[in-house]
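What you see is the complex with one protein chain gone and the rest in place.
Up next is chain A:
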Amino acid sequence: MSWILILATLVPLAAFLFVALCNTPRVAPWYAVLTPLPALLIALVAPDITMQAPYILFGVVWELDSLSRPLLAMTAILWLLGGLFIRDYLRDDPALRRFLLFWLLTMLGNLALIMARDIASFYTGFALMTFAAYGLVVHNASREALHAGKVYLVMALIGEVLILAGFLTLLPGLVEPMLHYVPLAIATESYGFVAAALLFTGFGVKAGVLGLHMWLPLAHPVAPTPASAVLSGAMIKAGLLAWMQMLPLTGEAAELVRLDTFAMWIIALGLGAAFVAGVVGSLQDQAKAVLAYSSISQMGIMTTLVGVALLRPELTPALTVAIVAYIVHHGLAKGALFLTVGLAQHPAGLSRVAVLLIALLPALALAGAPLTSGAAAKYLMKDGLYNQQLDQLIFALTLAAVATALLMLRFLYLLGQQKASDKAMPSVTLAVAGSIIASLLLIWWLPLQLPFMAPISVSALWDATWTLGLAVLIAGVAYKSQSFIQLSIPAGDIVWPLQRILRLIARLYPPLRDSASWLHQRWQHLTLGGSKLSLLAATHIFSRLLSERTLQRNIALAAALLLITFTLLSTFKRGA
């Protein structure tokens, strides 16, 4: 019975093998639509179950519980809608098969890591998802896409190495290689804090933590639209999921260790991301770059919640519910927003205004307008923080909504300027419709014990109103002053100065290499002479190797000299 969990990943794997090995000239994109279906059905219908496979990796355990179920549902829906989108959007793409192969592999990794409760299969799913997504990012093969792919890959590798370092540091104190033992190991090991920092940073690359976020605004505009949707909607949440399971947020681990400074740093990074990404994103010229910065900003808010949970473990249960709700809300709303970019490019009869109105729905949800999933998520978030002496934090989070609203206004403005083509793409329209319906409805399916009317309480309405008003005001001022103030930050912000610095350092290489080979020449002369000398000495000692008393000393001496001779001769390359 518990084996049905494997179906969620077995079906994408089978589809992958089928597409890879089938040599038909045209490959049907239906695989992309149907393969996430088992995962979705399992998330919606199956009871809480645990699947164990003790002979795989280090002993694999997969679980469907209150944490993985909502995430699995949201992820499966996004991949399904993305697959539907692909059907017409990439219909004429000559490299469709290659795209599908990477799509299926990424999906496989994404679905696997959500259910994984052991370190090995979590890390495997994470690595598979990360590396397969490279193929999605560079699909268009343009100069920008290859550059974005390079930045993505380098950051991904740095993240992978940091994650591995974090795990390896903890291993002596880890009872079993299971995720739920990691917080305890962090709490009890002497290097626990180092491991926590390594894991936070390593997974933070994926989560777009401030300072490690530069790959996101580069990758999203260049990847095909459905890939951007799943990247922002589902994949970056994997980092957050890792933090929630590995940091000592609750239980015995939280009682044993206080990581207050670390928690404050996390909160600072989160709030910093929320605001900085808001500002930088509003200055972008590409709609998908704005959405990327919006993702960084929203992930910043969720990062802040993780930091608060680390600081105040007694709040963790309420905050976990809030974070999960926020993940589901953001994933679906952001996915819908990305898909509307495709709709703006292929409106199929809809007017410009109609497209903007359709896009307005998830935008309002993201901004936290009343009755939307965003309002529900924000309500849960603030509910967990009220009466905890955290009023400044609540105010900061409310203010972050201004940044979000600003970003949404900028996005809608750029969306209105998208060039529309005449090609009819019905599956695109269908996918967008599906994503909007999902983003409006799914959050209410979660067992949140949320009174339906709560998000339209007076205080929530007032917060929504003044934040939106402030955002409109700022946007208006910016619009009016754009003739005499030209502010522009390229997508990827700090990646450009970083690259310049790295290139400067790389210019040091040729002189270093030349001096190294000069030194090598001198060394060769030295070793040839030295080896001749030591060989003479060795033969001399051997010829005196008769007296028993000094046998051991002579053995040692002769051996050492032979060794020196040989080593020196080996480093001397005879005209290779």
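FYI, a residue touches a chain if its C-beta (ideal position, glycine included) is under 8 Å from a C-beta of that chain, and two chains touch if they have at least 3 such contacts; residues count from 1.
Criterion: contacts and distances are computed from a predicted model.
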Check: UniProt name of the unshown chain, from "Proton-conducting membrane transporter", "Germination protein GerYC", "Phosphoribosylformylglycinamidine synthase subunit PurL" or "Putative spermidine/putrescine transport system ATP-binding protein"?
Finding: "Proton-conducting membrane transporter"
Check: With respect to the chain omitted from the figure, which of A:Leu10, A:Leu57, A:Leu371 or A:Ile489 is a touching residue?
Finding: A:Leu57
Item checked: Contacting the left-out chain in the complete assembly, out of A:Val138, A:Ala254 or A:Met425 -> A:Val138
Note to self: Counting contacts across the full complex, list the positions on chain A that touch the omitted chain.
What the structure shows: 20, 54-59, 98, 120, 123-124, 127, 131, 135, 138, 141, 153, 157, 160-161, 164-165, 167-169, 171-172, 551-553, 555-556, 558-560, 562-563, 566-567, 569-571, 573-574, 576
